[in-house]
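One structure coming up, written as structure tokens, with questions to follow.
A selection of the complex's chains, in situ.
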Amino acid sequence: MKLLIINPNISQSVTDLIEAEARRVAAADTLIEMATARSGVAYIETRFEALLGAHAAATLAGERVGHYDAVLIAAFGDPGLPALKEALEVPVVGMTEASLMTAAQLGQRISIIAISRRITAWYRECVDQCGLLGRLATIRHLDAALRDPGSVQADHAARLLELSRLAVEQDGADVLILAGAPLAGLARTLAGQLPVPVVDGVSSGVCQAQVLVRLNAGKALQGSFARPPKKPHAGLADGLAALLQRDA
Amino acid sequence: MKLLIINPNISQSVTDLIEAEARRVAAADTLIEMATARSGVAYIETRFEALLGAHAAATLAGERVGHYDAVLIAAFGDPGLPALKEALEVPVVGMTEASLMTAAQLGQRISIIAISRRITAWYRECVDQCGLLGRLATIRHLDAALRDPGSVQADHAARLLELSRLAVEQDGADVLILAGAPLAGLARTLAGQLPVPVVDGVSSGVCQAQVLVRLNAGKALQGSFARPPKKPHAGLADGLAALLQRDA
Amino acid sequence: MKLLIINPNISQSVTDLIEAEARRVAAADTLIEMATARSGVAYIETRFEALLGAHAAATLAGERVGHYDAVLIAAFGDPGLPALKEALEVPVVGMTEASLMTAAQLGQRISIIAISRRITAWYRECVDQCGLLGRLATIRHLDAALRDPGSVQADHAARLLELSRLAVEQDGADVLILAGAPLAGLARTLAGQLPVPVVDGVSSGVCQAQVLVRLNAGKALQGSFARPPKKPHAGLADGLAALLQRDA
């Protein structure tokens, strides 16, 4: 299978982190292609930035339509995920959704470790939109200014470990999600140092995309995830227009 | 006060409908300025189309920043609403949110009358994101193909009235929302023909925007609705970049 | 429009506070008439006291029926609100409901600042009955004995400000409600000192009543907010009997 992984941030350093972790976990016959947003911000932490990232991700997905078997939106918060599920014939997976659905099979109550305070309210809304707010224990977060999204793991390793432990001991988490592409791979690094299972977003996303392609469950032809109906449109970038002009 | 009303659809006929109803209900000292999306689709019914509308609406809001006291996103589903609440210093109101918060003061259980089947699943998610799913009785909808979003009211008047009555008699609705900009003004037309209060989205939006400006409650400087933090960005239209470059 | 504002407490000093703030915010063509409960307690903090206040408020509303275009129940907790929505032909607004529906448009998660510990459990139930418990961050409260409901603001200004800041910084509130008629006007006083929007109950109530009158959405003739059906009754004060004896 061919998997298109879209980084909705403009940071190549984060794309590199994602790619490394994705290649490590992917099955031998999964071909990975990376794409980095051409427009947007260095690192999405807010609803406004997610709007920008969603638009950039949809544009990339549209430009390459027909050349992949599944798409992974590789930013926590899953910018553009439900929109692309409608517009594409192939499975579309998000890091938040995939890691939540994975974690939910490893324990009952889930805590998320995030890289900034600002991001947590929006993450909570994402969990709610997945329908799993009742299983969220807490979202804990770093509280320092970040030098570079590409070096968060190295810069804040001890604090990330401490936040994880607090989530287990004080919040009753049965399982943890290390949230955000900048933390890709950290679950592997921390293996053995935490008292509960730890889920990585990129790895979960790649594996869940492989599941959906393997199951071949079919594209919705009716209902709210069918392709949008054809209708007049204007002013769209080619990638976006491509997603509206094809026959259903 | 100056109120910028943004139609996130590209249909001028719908903008005209919105403007007529907005001017009818607005206070004498409310100056209304209309803006129509330059990119997107004729009528938003899906999550993908809402992504396009959100981007177009944010671009328009950014281009005119500083020239209005409040913004009304004049499409049901409120494309871009939470993002713009972060990015702008002034109140931003959405037709769905405003009509739900208005209707919630007129009765306990709310039904929504929509103009297509396709749109209903997404509307339900919007009500959920407003936190009011527990007060939603039903969403009923037209089930015929629409000739033109500008003439839905005239083309389907009898059926819209019937759907409204069924929502009251069979679903237990205490109050109705006629949803979608193409139904702007219909609540006024149906006055006296329905057994429960009926709320219009455009009118609710204009009135609630006036309330928020009058109350002058202040812009968030902290928390998840503060302005997005300054950071590197790229590839954005001028209007969008304008919203990121200013000092908080 | 003529707006009847009912203080369900017997305290004239609180009525004066309410009136001052109401006149400050009301539109030029809104005529305000105040009424103070003739029976009940000095300041409602409990469910039992709310039962007394509801009865007193309904009696006042019934005595003056036909002489106003809308009613504002001007105590947090909205004593008698759903009952009066049934019994009256005109819109009835409550301070809690109006401030919640206003605040819900200014941020996602709402904290309430209350004037006593005792009152908080009941306030939480009120938020739940509005259907917005999912959007409540916390209710924080003063914990000192109150000299006089009319001087709470002056006596406890610094602590009220601190509670507000804690709600933002520790509880993740995006918007605050200063709850209870004794805090009427405090939001205005604190303008500029708090990092998120602050909503005042009286001002919200007056503005939302104006919205409902302007929208002229109609009185329920069917469903659970229609007038109560005519049936035998006995032993009621004139104001209450007046609400049962009229033709629907």
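To keep things simple, chains are lettered A, B and C as they appear, and every chain counts its residues starting from 1.
Just so we're on the same page, a residue touches a chain if its C-beta (ideal position, glycine included) is under 8 Å from a C-beta of that chain, and two chains touch if they have at least 3 such contacts.
Because the structure is predicted, anything quoted here is derived from the model rather than measured.
> Count every copy of the one sequence in the whole complex, not only the 3 placed here.
My count for the entire complex in this file is 6 copies.
We adopt the following convention: only the chains that are shown with their structure count from here on.
> For this structure, which two chains share the highest number of contact pairs?
Comparing chain pairs, contacts are most numerous for B-C.
> Counting residue numbers used by both copies over all numbers at the interface, does the subunit A-subunit B contact come out same (over half shared) or different (under half)?
Mostly the same residues.
> Rounded to a whole Å, what is the gap between the Cα centroids of subunit A and subunit B?
29
> From the C-alpha centre of subunit A to that of subunit C, how far is it in Å?
It comes to 43 Å between the two C-alpha centres.
> Could you check subunit A for residues that touch two or more other chains and list them?
120-121, 125
> Which positions of subunit B touch subunit C when the two form their complex?
Touching subunit C: residues 25, 27, 82, 85, 91, 93, 97-98, 101-102, 104-109, 130-132, 134-135, 168-169, 172-175, 187, 191-192, 194-200, 203-204, 207-208, 210-212, 214-226 of subunit B.
> What does subunit A use to touch subunit B in their complex?
Touching subunit B: residues 10, 37-43, 45-52, 54-56, 58, 80, 82-87, 118, 120-122, 125, 128-129, 223-224, 226, 228-229, 231-236, 240, 243-244 of subunit A.
> Spell out the residues on subunit A that touch subunit C in their complex, using ranges where they run on.
Going by the criterion above, the answer is residues 120-121, 125.
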